[in-house]
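One protein chain is absent from this view; the other protein chains keep their places.
For chain A:
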Amino acid sequence: MIKAILIFNNHGKPRLSKFYQPYSEDTQQQIIRETFHLVSKRDENVCNFLEGGLLIGGSDNKLIYRHYATLYFVFCVDSSESELGILDLIQVFVETLDKCFENVCELDLIFHVDKVHNILAEMVMGGMVLETNMNEIVTQIDAQNKLEKSEVRMENAIIKEGSQHDDNLRMICSFHCLSFSITL
């Protein structure tokens, strides 16, 4: 099971945190800091697995991470997951982000936290892997976007309609006033 998925940059600034086990908000922040501390001091070209820290650790848990340019992607998993499999999953995640954002960079993650969460939700659910097929994931995200766009269009249409409606109302009102003044 995946216990947590963390993305932070080279300075330890969190860009995404998703916990699949309940932790208090303080603990979550501590886990991010501790994990950054553990991961960032490792050289390049060492292995991508290490034993978890004290907070999310225990000997049963491992941190599996990859470092891409300015970002660390860290998955904290228990022993029921295949290490290399998770490494692949991180790659799938990043490639999917890349497809969705076109040359994804740190800024995309910053300004579109909700989108990143939605993409992740198509891959991992409740700590278990839901889908590994990149095309399938992108298709889902596309479908979501279409839905969103159509809603926005609809909304705009309603607003337009609404304003016309207002105009009509105003005319009716003034008309009423007029008739009043006549009767008086």
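The rule is simple: a contact is a pair of C-beta atoms (placed from the backbone, for glycine too) under 8 Å apart; a residue touches a chain by one contact, two chains touch by 3 or more; residues count from 1.
Methods note: contacts and distances are computed from a predicted model.
A.B. asks: Which of the following is the UniProt-recorded protein name of the chain this complex doesn't show: "PIGP acetylglucosaminyltransferase", "Gamma-secretase subunit Aph-1", "AP-2 complex subunit alpha" or "C2H2-type domain-containing protein"?
C.D. replies: "AP-2 complex subunit alpha"
A.B. asks: Using the definition of touch stated at the top, determine which of A:10, A:70 or A:132 touches the missing chain.
C.D. replies: Only one of A:10, A:70 or A:132 touches the chain omitted from view, namely A:132.
A.B. asks: If the hidden chain were put back, which residues of chain A would touch it?
C.D. replies: Output for chain A: 1, 14-18, 20, 22-25, 29, 32, 42-43, 45-51, 58-60, 79-80, 82-85, 87-89, 91-92, 99-102, 108, 110-115, 117-118, 121, 125-136, 138, 140-145, 147-148, 151-152, 155.
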